[in-house]
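What you see is the complex with one protein chain gone and the rest in place.
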Amino acid sequence: MSFDLFMQYLTNGISLGSLYALIAIGYTMVYGILRLINFAHGEIFMMSLYFAFYGIAIFSLPWYMTFLVAVLVTAALGMLVERAAYKPLRHSPRITIMVSAIGASFFLQNLAVVIFGGRPKAFPTVPMFTKVIRIGNISLQALTLYIPVATIILLIGLHFLIQKTKTGLGMRAVSKDHDTARLMGVNVNKTITVTFAIGSILAAFGGIMWGMKFPQIVPTMGLIPGLKCFIAAVVGGIGNISGAVLGGFILGVGEIMLIAFLPGLTGYRDAFAFVLLIVILLVKPTGLLGEKTAEKV
Amino acid sequence: MTLLKTNAITMQFGGLTAVSELSLDIAQGEIIAVIGPNGAGKTTAFNMITGVYKPTQGTIEFAGKNITGLKPHLITKQGMARTFQNIRLFKDLTVEDNLFIAQHLHLNANLYQAMFRLPGYKKEEKHILEKTAFLLEKVGLSNLAKEKSSSLPYGLQRKLEIARALATDPQLLLLDEPAAGMNPKETEDLTHFIKNIRDEFDLTILLIEHHMQVVMDISKRIYVLDYGVTIAEGTPMEIQNNERVIQAYLGVDEDA
Partner (left out) sequence: MNPKKRNMMLNLAAILVLILFLVYANRNLGSYNIRVLNLCAIYAILGMSLNLINGITGLFSLGHAGFMAVGAYATALLTMPPAVKEQNFFLEPIVPILANITLPFPVAITIGGFFAAFVAFIIGAPVLRLRGDYLAIATLGFSEIIRIVITNTQSITNGALGLKSIPGTTNLWWSYGIALLTLYLMFAIVNSSYGKAFKSIREDEIAAESMGISLFKHKVLAFVIGAFFAGVGGGLLASLQGAINPLMFRFILTFNVVLVVVLGGMGSMTGSVISAFIVTSGLETLRVLDEAINIGPIQMAGIPGLRMVVFSTMLMIVVIFFQRGLMGTNELSWNRLFQFFEKRFSKKGVSSK
């Protein structure tokens, strides 16, 4: 394999990894705060694509307006899901909450079939992003370079929000202990709602960029990326945002490299994530950057 | 004869040393207490001895065998049983089933024999049920056998937990704060009860307790932990007069 080709694969891998990272953050934040796998997160990601699609295709808004609206609507959807499917079960056994989460996921998926139809739709492309650029001997879609840049900007924003604002402080407090946070004057329910909103916003950004990179959307498209990004979050150490980013990149680059170096295994592309998950869980169950917590006996 | 011996066992969690070089020595038939302020590492010591945690350093010998790092269920099989600080019964199951389950470890019948109730299993099951009835009688829970264990009042739950530990047929019984949350009358009953079962079941008992009255009353020797370090060891009389203990523990409010 030539160096150029390798670089091309690497750039693609990083680009895919960025998308995984953005979506994985939503899983990890919710898990950090509620100890809950938000199974519906993949469907929220999928919905964001449809919102963007309708903004451009039906209402013919300019792309930046569309994306903004799509991101906001997705955030609202995330908060709605939390309110409807998780809030009533805050003190229920974990299994019950998980079943409700899976229920919410299937609900959204099928709702999308009902509203948007089951047939694949072509995601509108924005020439500015899809034009092909050449660097040396590598030719890439401009998007492939923009995605990691956009991701870094979003991550910086998130870091600022969590470390420097009062909301972020509340989120950190709630993730440690709900009751203590409440005693310290943190509005726990509001913090949880905000967490869902932020996770959904990042998923929407990820989703829109995903749509431009892989411009075909169907209601079932949330499932596999959703699972993979959850895996990314676990691999990095669930509850840990840097971990989710790291996991996303490992998964994205690993997947692309697997196909590049072992083309015979292309059919097993989706299995890569699951194998990685199981290896990590067995070797380091708390993930690469996760902290070990001993169970109190 | 020494039944349990820990050789300088240490437990570290990350940078925190919960227990440092604890060396216990318990002879057959003794009642020994471990005391110390909250967070002194008493329960951690129990968890190491019963196999819930693997000691960072040191070894544990039980009945002449090295049991360091063995899984809890194997240690129980060798004749050690415990109760928990915050009662851990099988809440949704009946009182009777709680005791039944504690005898499962000695079952010889395999799943096939058990499913189809072949004669070998039936005989064993009969024995288990008899022993269950006997233990229920012993702790005065016979008339509550079919109740859900979580429906019992607190004091009875504690007793049931001890009975459940007894059902595993132990030589050594570890009790983690058996008198916690009990009133003086209940506490006195418990003291008698512990002495009683020691004699009747030929037990050796290691207990963690905050109630000084219980500790002074029944233990032959006492180990005092503070911040994971063993600061004193001796008979109740010696401990009561030990300067360091008074400073570290008895001098301050004793959580009672």
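To keep things simple, chains are lettered A and B as they appear, and every chain counts its residues starting from 1.
In the analysis below, a residue touches a chain if its C-beta (ideal position, glycine included) is under 8 Å from a C-beta of that chain, and two chains touch if they have at least 3 such contacts.
The model shown is predicted, which means the values in this text are computed figures rather than measured ones.
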| item | value |
| --- | --- |
| Which of B:Ala27, B:Ala63, B:Leu105 or B:Met216 contacts the chain that the document leaves out | B:Leu105 |
| Options A:Leu61, A:Met98, A:Ala142 or A:Ala260, residue touching the unrepresented chain | A:Met98 |
| Absent-chain contact - pick from A:Phe59, A:Phe106 or A:Phe160 | A:Phe106 |
| Identified contact with the non-displayed chain, of B:Ala33, B:Ile67 or B:Leu89 | B:Leu89 |
| Hidden partner interface residues of chain A, rising order | 35, 37, 84-85, 88-89, 92-96, 98-100, 102-104, 106-107, 109-114, 117-118, 219, 223, 227, 230-231, 234, 267-268, 270-271, 273-275, 277-278, 281-282, 285, 295, 297 |
| Those residues of chain B which, in the complete complex, touch the missing chain | 50, 52, 71-73, 76-77, 81-82, 84, 88-93, 97, 100-102, 104-107, 109, 111, 114-117, 121, 124-125, 128, 164-165, 167-168 |
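Keep this in mind: only the chains that are shown with their structure count from here on.
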| item | value |
| --- | --- |
| Length of the line joining the C-alpha centres of chain A and chain B, rounded to whole Å | 47 |
